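Complex shown without one protein chain; remaining protein chains in place.
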Amino acid sequence: MGNLVYHRQFTVEWGHCDPAGIVFNSRFFEFFDWSAWLLFEKALGVRPSELGSAYGIVGIPLVDAQARFIKPAKFNDVADIASEVIEFRRSSFEVRHRISIDGELAVEGSETRVWAAQDPGNPVKLKGIPIPADVIERFRA
Amino acid sequence: MGNLVYHRQFTVEWGHCDPAGIVFNSRFFEFFDWSAWLLFEKALGVRPSELGSAYGIVGIPLVDAQARFIKPAKFNDVADIASEVIEFRRSSFEVRHRISIDGELAVEGSETRVWAAQDPGNPVKLKGIPIPADVIERFRA
Amino acid sequence: MGNLVYHRQFTVEWGHCDPAGIVFNSRFFEFFDWSAWLLFEKALGVRPSELGSAYGIVGIPLVDAQARFIKPAKFNDVADIASEVIEFRRSSFEVRHRISIDGELAVEGSETRVWAAQDPGNPVKLKGIPIPADVIERFRA
Partner (left out) sequence: MGNLVYHRQFTVEWGHCDPAGIVFNSRFFEFFDWSAWLLFEKALGVRPSELGSAYGIVGIPLVDAQARFIKPAKFNDVADIASEVIEFRRSSFEVRHRISIDGELAVEGSETRVWAAQDPGNPVKLKGIPIPADVIERFRA
């Protein structure tokens, strides 16, 4: 058994690209974020906008993001992004994203996110709470 | 007496530009939006984040935006944006933005915004309410 | 016979939305821009990145854009955008975009674009050139 992987394809838009004709780096973090939500939708069967209420959390805020740019993604390239949770810890987890173009890895990224609730001692703050075992189970394929 | 005009200068960033080497159109609407907030801060002496609570409104949502692109704005150009309310109506108003580069008009835009409160008959909706006369007065210079 | 209409559906992403929980206005102009390219691809059978070389033009730069925001688009809403050229002039044309959510019109926009070549008298400038009749013909359905 392995990790559930969420795939989607998209075409690189004119507005994604910079004067070098390639995707501007910040855009990849938009692509990662949205794929993280869609991976959760696929695994849990809950729409992104209902994830919080379904699980008694505030959300899955990002605490760390990174990307390695291996090959440029150009205007009109068709990209495939594959996303999976590669590690669950007590109250956080790591999502890995791989973007391929023409079958070659172009960008590899990772996000560390927290399974977060309101902090009862300080309602304007968030704190990580334990990720339920049945949630983790749903990310196995 | 004329309209209060809010000016700011900024430099066109690499990430603002598209493969043609010029500012991608959607960025201008970001520039307009932020200048509208800053014009209100200048006129009313209230920070953008406190505008709602200071005036008993939910905000100043946009109902119409437009831009005319006269000359391209290129990477590293120094832009001057001048913003003013050119018309107050009962519960809405029109903000005009003019972006100049090297003293020449490059982009002219306008936004129609509403002075909006919660709709008491339907709390998930907003409705325009009359703009106080003393608010309007503050936009005269 | 009517205008060729290009439709696509997309889901409103977390990163498209502002603190009011609705799509930030500049994002709609990104949606319009990409649909304009895709409408041309559908009509002419030419990929966006090859449009220039296929027709001896530099591109279809935007000279005017506007949007009317009728109903908010919220995180996770499924939007349908329908785009068509509603008028061809000698060397420019107007694209209309209508974004609907749950069958109701949420945003209506328009773009004026130019069929543009290098200006032979000044190679750093663009100028509109006549739109070929067979191009116009392809936008009829």
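Letters A, B and C mark the chains as written, and numbering starts fresh at 1 in each.
Keep in mind that, in the parts below, a contact is a pair of C-beta atoms (placed from the backbone, for glycine too) under 8 Å apart; a residue touches a chain by one contact, two chains touch by 3 or more.
Model, not experiment: these values are computed from the prediction.
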{"item": "Absent-chain contact - pick from A:68, A:90 or A:140", "value": "A:68"}
{"item": "In chain C, positions touching the absent partner", "value": "14-15, 17-21, 24, 26, 75"}
{"item": "Residues belonging to chain A that touch the chain removed from view", "value": "20, 24-27, 29-30, 33, 59, 61-69"}
{"item": "Residues belonging to chain B that touch the chain removed from view", "value": "13-15, 30, 33-34, 37, 47-49, 74-76"}
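Here is the rule we go by: only the chains that are shown with their structure count from here on.
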{"item": "Highest C-beta pair count, chain pair", "value": "B-C"}
{"item": "Chain whose Cα centroid lies at the greatest distance from that of chain C", "value": "A"}
{"item": "Rotational angle, Cα trace of chain A fitted to chain C, multiple of 5°", "value": "180"}
{"item": "Whole-Å gap separating chain A and chain C, where each centre is the average of the chain's CA atoms", "value": "29"}
{"item": "Euclidean distance of C-alpha centroids - chain A vs chain B, Å", "value": "33"}
{"item": "Chain C: positions in contact with at least two other chains", "value": "30, 33"}
